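Mind looking over this structure? Questions follow.
A single protein chain has been removed from this complex, and every other one stays in its place.
Residue numbering begins at 1 within each chain, and the chains themselves are lettered A, B and C in the order written.
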Amino acid sequence: MLNYALLLHAAPYSHQAALSALRFADTVVANGHRMKTIFFYHDGVHNASALMAPPQDEVHLADGWKRLHQEHGTELLVCVAAGLRRGLLDVSEASRHGVMSHSLEAPFELTGVGQLVDAMLTSDRMITFAP
Amino acid sequence: MMVEGHPVALDPEGYLVSLDDWSERVAEALAADEGRELTPAHWEIIGVLRDFYQRFEAAPAMRPLVKAVKQALGEEKGNSIYLMRLFPDSPAKVGARLAGLPKPTNCL
Amino acid sequence: MMLHLLNRSPRSTATYQDVSEAFGSDDHLLLIEDACYAAQPSAGAALEPFGGRVSVLQEDLVARGLAKRVDPSVEVVDMNGFLALTETHERCVSWF
C-alpha cells in the first residue's frame, strides 16, 4: 500500500484536469492504496466552493471530493493564500477579513502552503494535475 | 482607531486597511492598543521590517526576518530569542502589524 | 526512473521541448487529456525524443475518437495502467 497525495491546480469545469484528478483518486483507493491528501492550489481552489451548482447531468466535483473524504478519510486542503485572493473563505476567514459571507466549508480546510510541503514529504507519491 | 484626530481604519484583526495610513504615531497607537509600549529596541526592528517590505514587497516569515535583523543590527539581535522577547507570540505577525505591513498570508 | 505526465496537444511545441530536456534514459512518458493527439502516427516528430517509452491513457483517447488512430509504438493503458505506472516510478512530474 502506498500513500498518495495529489496537487490540483485546475479550476472545475474549465479544464479536464479536475476530472482527471478525481478519476485518479478513485483509482488509487480502488486498488487498495491510501488517498491521503488532496491539495488545492492556484485555480484548483475553486473545487472547494460550497456554492458550486452544476447541472444535474454533470458530475458534481465538490461532492466528489467530499465523498473521498467521507469514505476514505482523504484530507482536502485548500491553500489559504490562493483561496482568499479568489474568494474561497470559510466562516472564520470571512470574519477575520470582514467580508459578509463564506464560500468554503468542512471537510475542505484552508491551510498554508506548508501543508503542501508536508504532504510531499510524508507521502509516497505526489501527482500533479494542472490545467 | 483615532490618531491625532484622524480616523485610521483597521481590519477585524487590527491590521491597517490602507498601508499608506502608517506613521510612527499610528504605530504607537497600534502598540498601545495591545498594551505594548514601543522602546528604541522595538523601533529598530520596525525599521528592519519596513525596509524589508520596501525591498521585497512582502512581509517576512520568521526565518528571513531573523536574517534581515542579523544583517542590519548584528548577531546579538538577529536571533529568534531576542525577537520573541520584544514581540511575544509571533514576531513576524505582531511586527508586521506594528510596522504597517500587509497581514502575513498565513502560508507559514 | 521518473514518470512524466503530459496533457498538452502536440501543437504546444514549447512544452514538448521542455519535457524532452528533462527526460532521462530510464524515464517514461504518459500522455493524458489533450496530449492524446500526440499518439497519432501523423504527430510523429513530437514523440521522437522519448525513444518509444510512451503510453497514452485509453479513456482520454476513446473520448476523443482516437482509439483506432494510435501509433503502434505507443502503449495504450487504462486508469489501472496509469496507477501502475505511478507505482513503478517513484517520482512523477507533470508538464502543462
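In this section, contacts are C-beta pairs under 8 Å (C-beta built on N, C-alpha and C of every residue); 3 or more make two chains touch, one makes a residue touch a chain.
Definition applied: contacts and distances are computed from a predicted model.
Participant: Which name from "Nitrate reductase delta subunit", "NADH-quinone oxidoreductase subunit A", "Branched-chain amino acid ABC transporter permease" or "Sulfurtransferase complex subunit TusC" does UniProt give the chain that's left off?
Facilitator: "Sulfurtransferase complex subunit TusC"
Participant: Which displayed chains does the hidden chain touch?
Facilitator: A, B, C
Participant: Looking at the full complex, which residue from A:Ala30, A:Ala50, A:Val91 or A:Val117 touches the chain that isn't shown here?
Facilitator: A:Val117
Participant: Touch as defined at the start, partner being the missing chain; which of A:Leu68, A:Ala82 or A:Leu110 qualifies?
Facilitator: A:Ala82
Participant: May I ask you to list the residues on subunit A that touch the chain which is not drawn?
Facilitator: Against the missing chain, subunit A presents residues 7, 41-42, 81-82, 112-114, 116-118, 120-121, 126, 128.
Participant: What residues on subunit C make contact with the chain left out of this view?
Facilitator: 2, 14-15, 17-18, 21-25, 91, 93-96
Participant: Go through subunit B and note every residue touching the omitted chain.
Facilitator: Residue positions of subunit B that touch the missing chain: 52, 55-58, 60-64, 67-68, 107-108.
Just so we're on the same page, only the chains that are shown with their structure count from here on.
Participant: Mind naming the chain pair that shares the most C-beta pairs in contact?
Facilitator: Chains A-C share more contact pairs than any other pair.
Participant: Using mean C-alpha positions as chain centres, tell me how far subunit B is from subunit C in Å, no decimals.
Facilitator: So the centre of subunit B lies 50 Å away from the centre of subunit C.
Participant: Residues of subunit A touching 2+ other chains?
Facilitator: Counting only residues that touch two or more other chains, subunit A contributes none.
Participant: Which bits of subunit A are touching subunit C when the two form their complex?
Facilitator: Its residues touching subunit C are 2, 4, 9, 16-17, 20, 23-24, 27-28, 31, 33, 124-131.
Participant: Can you name the residues of subunit C that touch subunit A in the complex?
Facilitator: Those residues of subunit C that touch subunit A are 5, 7, 32-34, 59-60, 79-80, 82-83, 86-87, 90, 92-94, 96.
Participant: Touching subunit A in the complex: which residues of subunit B?
Facilitator: Within the complex, subunit B contacts subunit A at residues 11-13, 105-108.
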